[in-house]
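A single protein chain has been omitted from the complex, and every remaining protein chain is retained in its original position.
Presenting chain A:
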Amino acid sequence: MALILENVGKTFENTGQATLKNINLEIQPGEFLCVVGKSGCGKSTLLNLIAGLEAPTEGRILLNGKEVKGPGSERTVMFQEHALFPWLNVIQNIKFGMKINGVPKEEQEIRAEKYLKMMQLEQYKDYAIHQLSGGMRQRVALARAFTMDSDILLMDEPFSALDKQTSNHLRKELQDIWMQTHKTIFFITHSVEEAVYLGDKVVVMSGENGGIRNIVPINLERPRHVYDEEFIAYRHKILEEIQGGDY
């Protein structure tokens, strides 16, 4: 059982140009897949298609054999902006998704506690969202996404609006949580370093023809370190793929 994209294409009516063409991709359960590419290569569109926020104009997307039609809780999205609700406090935000899906109260408590602890948010659970820093907000958003217990988590450049130090810190935390939970994650980023740091595979999108240029498996032990020679080699390889050889 997996997420499968079959010949997926997307053409927006107003532009008439294909943003995405012939996308074939398979994500196995427990896999951490990162997507990189120049801005405008259609990586966010790809995420929106999988999320069901937009419909493909060609091909189809299957999750566990069922075609994706519209958004659903089995494909929770974590956005670049935190998308937390300012009228709810931290713990209420974390429980929001579970609540609307009718998760029993005790189960809500258990899951919320688990991720509050993992994200070191326990002492902040009664805080209002406006009282938190950008990094803290994204932590809460991470916790909320994980408590959903989705088949796949879709992350749309979740750390790119943060300062470098905070974003490095958060990606380390995400790596830690992933090592404990092995959730299936589809992660979009413009940072090659982030992709190599987090992914089992890195999908390199090509800007010109709306397709996938290459898929690079990252055979590095976790936890990973950005200064390892092998890590740097991967970075260079992927950067070259993105630049199309003229790097």
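Just so we're on the same page, a residue touches a chain if its C-beta (ideal position, glycine included) is under 8 Å from a C-beta of that chain, and two chains touch if they have at least 3 such contacts; residues count from 1.
Definition applied: contacts and distances are computed from a predicted model.
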item: Among "Rhodanese domain-containing protein", "Ubiquinone biosynthesis O-methyltransferase", "ABC transporter permease" or "Oxidoreductase", the UniProt name of the subunit that does not appear here; value: "ABC transporter permease"
item: Residue among A:Thr19, A:Thr45, A:Thr76 or A:Ser167 that touches the chain left out of view; value: A:Thr76
item: Option touching the unshown chain, where A:Gly40, A:Pro86 or A:Pro217 are the choices; value: A:Pro86
item: Residue ranges of chain A at the interface with the undisplayed chain; value: 51-53, 71-77, 79, 81, 83, 85-88, 96-97, 100-101, 128-131, 144, 148, 154
